[in-house]
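The other protein chains are all here in position, but one chain of the complex has been omitted.
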Amino acid sequence: MIEPLWEVFVRSRRGLSHTHVGSLHAPDATMALRNARDVYTRRQEGVSIWVVPAADITASSPDEKDKFFDPAGDKVYRHPTFYQVPEGVEHL
Amino acid sequence: MDSFQATLDADGRIEPRDAMPAGYRKTLIRQIAQHAHSEIIGMQPEGNWISRAPSLRRKAILMAKVQDEAGHGLYLYAAAETLGVDRADLLDLLHSGKQKYSSIFNYPTLTWADIGAIGWLVDGAAIVNQVPLCRCSYGPYARAMVRVCKEESFHQRQGFEILYTLCNGTEGQKAMAQDALDRWWWPSLMMFGPPDSASTHSEQSMAWGIKRHSNDELRRRFVDMTVPQADVLGLRVPDDSLSYDEESGRYRFSEPDYTELYDVVKGNGPCNQERLAHRVKAHEDGAWVREAAAAYAEKQAARKESAA
Partner (left out) sequence: MNDLFVYTLRLGDDALISAQRTAEWIAAAPQLEEDVALGNIGLDQLGQARTLLQYAGSVEGTARSEDDLAYFRDERDFLNLQLCELPNGDFAHAMARLLYFATYQQLLYEELLTCADETLSGVAGKAVKEVAYHVDHATQWVLRLGDGTDESHRRMQAGLDALWPYTAELFESDDLVRRLPIAVDPSALQDEWTRRVTAVIDESTCSRPESSYQHSGGRQGRHTEHLGYLLAELQHVARSHPGATW
């Protein structure tokens, strides 16, 4: 049972073009896009995702931005600066 | 092959379609795959405590951490696949025991404090191992490691914060923290592998730019970083011979008992059976789901074609 491999491109807020961020497996384009959102933008690392099988490109549509991406914005415990580390502790 | 060596000599990056020695490719596939397997097996000892996390904030942080580990596994399998292998095949090798994962995950998480110890020590050791890999000669692996390392620093901090809270809490909590350190210290040192004198693959891996530092050097780095952190926690490192050497500015410490490492790697650790069985079960239980997704995709493609 081999699920097709998809390449994932994400355009970050500051950039102008999509960058390749990696790949994942999904049975079809719909699941590939959703998996890419979960795996590659959990820290709100991008506003637009393209997934490409061997031949095609599928892009997320701009007016779905809220549904896909806003929820990731406030999961603050992901960023290392969120933790209270006592003063003077090095290498953390 | 000249361009391969020239790239290495210039400290450049080998990319997927470059010519490369068969041994380089084979070593990388094995190393990246085992790294990926470690991430997904590592989800289990920590995942054990999600349902029992003693505060909602801790529960949320732990869920995010374990989820990150799944993500890391995905990044790493993706990197391995650029070398022409399939993730499904790599998983088969894990499930059949032909490829391994880091021995540290064969130890049990017995108390809530273990979750703190894992974040602090195991992720700390992983970071020491992984930061040099961000400059590994193979491009996709190096890039995956950059992404992984960014996320790992959150993991280590949350572990330290858990223990710091315990060490400043009740007597019961302090005892829990010390007990966790007592059990996780030596296995964490063993994460760096056998001593240099006994390490067989190191030289070739270093020549190929896959390995940047020796096992012993990384182990010493880890000890030097971690002992002062234990002091901040007020915990005692379970090594009677641990001492600070003024002249070198480094710590002297006892060598771990490597027979334990070899036993665990061979399959005789506390949780080897359980970890693999749990992983295989999840995979087998999920087979009908994956088959359904593939069948649906096929049907949809056929419908689209006949409608066209």
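Letters A and B name the chains as they come in the text, with residue numbers starting at 1 for each one.
Simple rule for what comes next: a contact is a pair of C-beta atoms (placed from the backbone, for glycine too) under 8 Å apart; a residue touches a chain by one contact, two chains touch by 3 or more.
Just so it is clear, the structure is predicted and the values come from calculations on it, not from any experiment.
Asker: For the full complex, which residue in B:R58, B:R147, B:R183 or B:K211 touches the chain that was left out?
Answerer: B:R58
Asker: In the whole complex, not just what's shown, which of B:V66, B:A126 or B:M145 touches the removed chain?
Answerer: B:V66
Asker: Where the complex has a chain not shown, which of B:I32, B:L74 or B:L94 is the residue touching it?
Answerer: B:L74
Asker: Please identify, in ascending order, the residues of chain B that touch the omitted chain?
Answerer: 40, 43-44, 47, 50-60, 63-64, 66-67, 70-71, 73-74, 77, 112, 162, 165-166, 169-170, 172-173, 278, 281-282, 285-296, 299
Asker: List every residue of chain A that touches the chain not included in the displayed model.
Answerer: The list for chain A reads 24-27, 30-31, 34-35, 38-39, 42, 66-68, 70-71, 74-75.
The rule is simple: only the chains that are shown with their structure count from here on.
Asker: At what distance in angstrom does the C-alpha mean of chain B lie from that of chain A?
Answerer: The computed centroid separation for chain A versus chain B comes out at 22 Å.
Asker: Across the complex, what residues on chain B touch chain A?
Answerer: 57, 60-61, 64, 67-68, 71, 74-75, 78-79, 81, 86-88, 124, 144, 147, 151, 153-154, 156-158, 160-161, 164, 225-226, 228-229, 232, 287, 290-291, 293-294, 296-297, 300
Asker: So in the complex, which bits of chain A are touching chain B?
Answerer: 1-3, 5, 21-25, 27-28, 31, 39, 42, 75, 77-80, 82-86, 88-92
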